[in-house]
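A single protein chain has been omitted from the complex, and every remaining protein chain is retained in its original position.
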Amino acid sequence: MKASRLLEGRSDFVIEELPDPAPGPGTVVVRVEAAFLPTYFAALVAGAFPVTPARPFTTGQCAIGVVESVGDGVSGALVGRQVYCDLYLESPGVDVPRDYGFIGCFGPEPDARRMLDRWPDGSFAQKVLLPRECVVPVPADIGVAPAVLCRLGWLGTACAGLERGGFVPGARVAIGGASGVLGTSAVLVALAMGAGEVAACGRRPHIIETLTGLDPRVTAGDGDDRFDVVLECSGGPDTARTEALIGRLRRGGTAVIVGELEAPLSVDSGPLMAAELAVRGSFWFERDVPRRLLALAATGTLDLSGIEAEVFPLERINEALARSVEASGGLRHVALACNQ
Amino acid sequence: MKASRLLEGRSDFVIEELPDPAPGPGTVVVRVEAAFLPTYFAALVAGAFPVTPARPFTTGQCAIGVVESVGDGVSGALVGRQVYCDLYLESPGVDVPRDYGFIGCFGPEPDARRMLDRWPDGSFAQKVLLPRECVVPVPADIGVAPAVLCRLGWLGTACAGLERGGFVPGARVAIGGASGVLGTSAVLVALAMGAGEVAACGRRPHIIETLTGLDPRVTAGDGDDRFDVVLECSGGPDTARTEALIGRLRRGGTAVIVGELEAPLSVDSGPLMAAELAVRGSFWFERDVPRRLLALAATGTLDLSGIEAEVFPLERINEALARSVEASGGLRHVALACNQ
Amino acid sequence: MKASRLLEGRSDFVIEELPDPAPGPGTVVVRVEAAFLPTYFAALVAGAFPVTPARPFTTGQCAIGVVESVGDGVSGALVGRQVYCDLYLESPGVDVPRDYGFIGCFGPEPDARRMLDRWPDGSFAQKVLLPRECVVPVPADIGVAPAVLCRLGWLGTACAGLERGGFVPGARVAIGGASGVLGTSAVLVALAMGAGEVAACGRRPHIIETLTGLDPRVTAGDGDDRFDVVLECSGGPDTARTEALIGRLRRGGTAVIVGELEAPLSVDSGPLMAAELAVRGSFWFERDVPRRLLALAATGTLDLSGIEAEVFPLERINEALARSVEASGGLRHVALACNQ
Partner (left out) sequence: MKASRLLEGRSDFVIEELPDPAPGPGTVVVRVEAAFLPTYFAALVAGAFPVTPARPFTTGQCAIGVVESVGDGVSGALVGRQVYCDLYLESPGVDVPRDYGFIGCFGPEPDARRMLDRWPDGSFAQKVLLPRECVVPVPADIGVAPAVLCRLGWLGTACAGLERGGFVPGARVAIGGASGVLGTSAVLVALAMGAGEVAACGRRPHIIETLTGLDPRVTAGDGDDRFDVVLECSGGPDTARTEALIGRLRRGGTAVIVGELEAPLSVDSGPLMAAELAVRGSFWFERDVPRRLLALAATGTLDLSGIEAEVFPLERINEALARSVEASGGLRHVALACNQ
């Protein structure tokens, strides 16, 4: 099979021919239809991430594919099913340093090395070998293109972030960084989850305008109303906007950070205590989340029709990454078609 | 003002002229636009409820009205606001018998007498005096007729029941008794809350058919799929259907009883334990629930357009009750216009 | 009755003779046995708190007393019962500015004025009039002196803070500011709640030493182990210690702020997100908390025998406050005996 490899001493992808993976106990082999190509892979390819598999390896992120074969201990009913491939994995066990991260990608802490050593290869290939728990069946009649649906990890991050922030249907939600890929995903998910109001706070006015046109519940967030949940999706060095959103929480509200802020937040403990506010981080999601989002997408409650995926064949992955860095944002992302 | 009174020795409503109520500390006076007339008031009027205010009193249930005046300690900003009147009240305090129930109506336990003695008079009158916490402002632009919106207590019961059953967006929900007033309310609410699937299980096929036509997520529930949450809205002596729905819960699922089953449930503890199921009761809701549902109704996410309210003026309340008993069900209910 | 009053233009207490309070509907009159005298009353008396009742008023905080009479709608079974008086009160209702604070004392936000106007007078008097929900019966056989037990608000703040931080029995807990009145209370409560480890982090070594001698689970917290819950009880301008404790949270852990830090916390969002940490504030507690702590105190599980209360009669309240400022700390506090 073809796979895009990261090699020692190079900072681009190299397409190589590798043997097809064979499933071992508890694993599945998936033929990849489409894989999501986030902009942060530019840094990964350049070697800027400290905790990754040892090169050479096949990288990758969230993908949609079809199960080709399964190993011992995995139900054969999965073969032929379209699945969402979730590359997040964590080692089991308590009271030891936990290693967790993304197969074929990176982990946030040095302990992730143990997991990455065992599972170095990701989805930017014609086939990917994954632990069985990493695949979630897609409803048969979903009617959403794989190149769109492979954004599911970003939708799931938003869903889990909102729920960890105490989201309940009817809640008043603010999305920080709403004009980014994660932020627009969060707006779509909040609407599907039954948010009462969604303040889309972001820097690119034309995207915010698109979002406010989607549903009467979406606003540009420039009033002075207060929020039950703030989901901060933006990154970068500027924390003032985040701090302002924290200041607009209602009593008992929670701000959830899912974006990569590069500077420390300044949190005033006085209102935190008096108004019982919380600031918390959220990292990825439980595997029940994609199942639930897929059910909502299959019936159109989670409306993904506004998402535009630019699709590149696997062979043009370097070009695809450059395009992702240049053009990803808002409802637009770049996906790889790995078997075209 | 005019009020419909229940008198000692009679089993019908009598319209009487009473002095207008005046607000005391912490209370509000609401001019009633529309009040919901549930069928169970036939039994209440007939004297079949053991714990009610002492006659004579003005009965009533959920209502929509406009705040006319407020007492000390209540913000004047409420005056002129349209509000949902929630007649549920419970006495504060812990570690003593708690009295709770519905103002001008009934309580489930004898302890409710203390509360009912203090708050005997309900909403079937031109004006009603209520503790401030019983009113929830309606969004200005809601665009739903008061006679429809006064069903909010039934919608709220469904919402709280689902949430107490562990509902999360994308969940697979079954509604027992889905063709009743409470059951249809539950289907509408589950859709607005982002249910992944809603199995509408009920006895009147034409209503179930109407419900399945509302949204692709609604089914008639006659397959063999399994549910995360079962909300049992039906009453009566037959528990077999409820027990069958409990048998269709997924591992970790919860069945919530919000209808008045007249016979004990037979619960097999084997699967309860092995599959970690739960059966629980739910009674009414926290006051945050109507606020959230009103926000969803104001934007059409909670779509109440299918509800048909038959409206009677207050003076014709006896006729209205007869009509409620005869014709309430599914998406149809009877409401009183208290100031026409 | 005698009451200690705060008068316009003065910055000390003045003992005055006032009429005994009479109970109205839903209220109780309590004969005060002992009232807790926190050091922050020095600032309150000096006029440094922006939101208080209008002078003249009777101030006060947590107290233990005996119910003397009850108003309409309150069970007569309370008369003669020893009770904990919890002066915290919040106005009911949703979706309006909520006013909450301490009767006879202060509120954290300007909205508290409405509540304080209605309930200006606190417990530093021979008798206090309170809403019924403010009193919690003390078990008959508790065997703890009122002057000790009136510290219950501080114990309750610790209990609620730990629980809001996700405390479960066996959890590894760190208490910041453990040598203060609130911090030592937190150590005692954490032990009673079944903490697995309690790191008592504080500045006064002799108090920390006393605490580590109480139970093998208490340590001085100077190792490098990690915590499930951090409860920050200290105040003042120095946030470095708090930030260091946040840095020692385990994955998924929560730091709860219950002390009055005077400078903003600097919170690094990277580890917050990667390790799913949370920082939250907690203010006082639900009324179920004192009931539970009293049950634990009555059986000695919550061991209050190490607490030393210095008791002053009400008439010597100015002297008592000076002594509180000078000597309160660790297991020692100052209490007023209001009827001696």
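Here are some notes:
Read from first to last, the chains carry the letters A, B and C; within each, the first residue is number 1.
FYI, a residue touches a chain if its C-beta (ideal position, glycine included) is under 8 Å from a C-beta of that chain, and two chains touch if they have at least 3 such contacts.
Here the structure is a predicted model, which is why all the values come from computation and not from measurement.
Residue-wise, the contact with the chain that is not shown comes from B:272, picked out of B:15, B:272 or B:311. Residue-wise, the contact with the chain that is not shown comes from A:78, picked out of A:78, A:103 or A:218. Within the set C:81, C:204, C:291 or C:316, the residue that contacts the chain not displayed is C:291.
Those residues of subunit B that touch the chain absent from the view are 98, 108-109, 164, 239, 251, 254, 257-258, 260-261, 264-283.
Against the chain not shown here, subunit C presents residues 159, 163, 168-172, 192-194, 196-197, 215-217, 291-293, 295-296, 299-301. Residues of subunit A in touch with the missing chain: 25-26, 72-73, 75, 77-78, 91-97, 114-115, 117-118, 131-133, 135-137, 287-288, 291.
Following the convention adopted for this analysis, only the chains that are shown with their structure count from here on.
The two sequence copies subunit A and subunit C touch through a face in which the numbers common to both exceed half of the numbers used overall. In the CA-based superposition of subunit B onto subunit C, the rotation angle is 180 degrees, rounded to steps of 5. If you average the CA atoms of subunit B and of subunit C, the two centres end up 39 Å from each other. For this pair, subunit A with subunit C, the centres built from the Cα atoms lie 43 Å apart. The set of subunit B residues touching two or more other chains comprises 288, 291.
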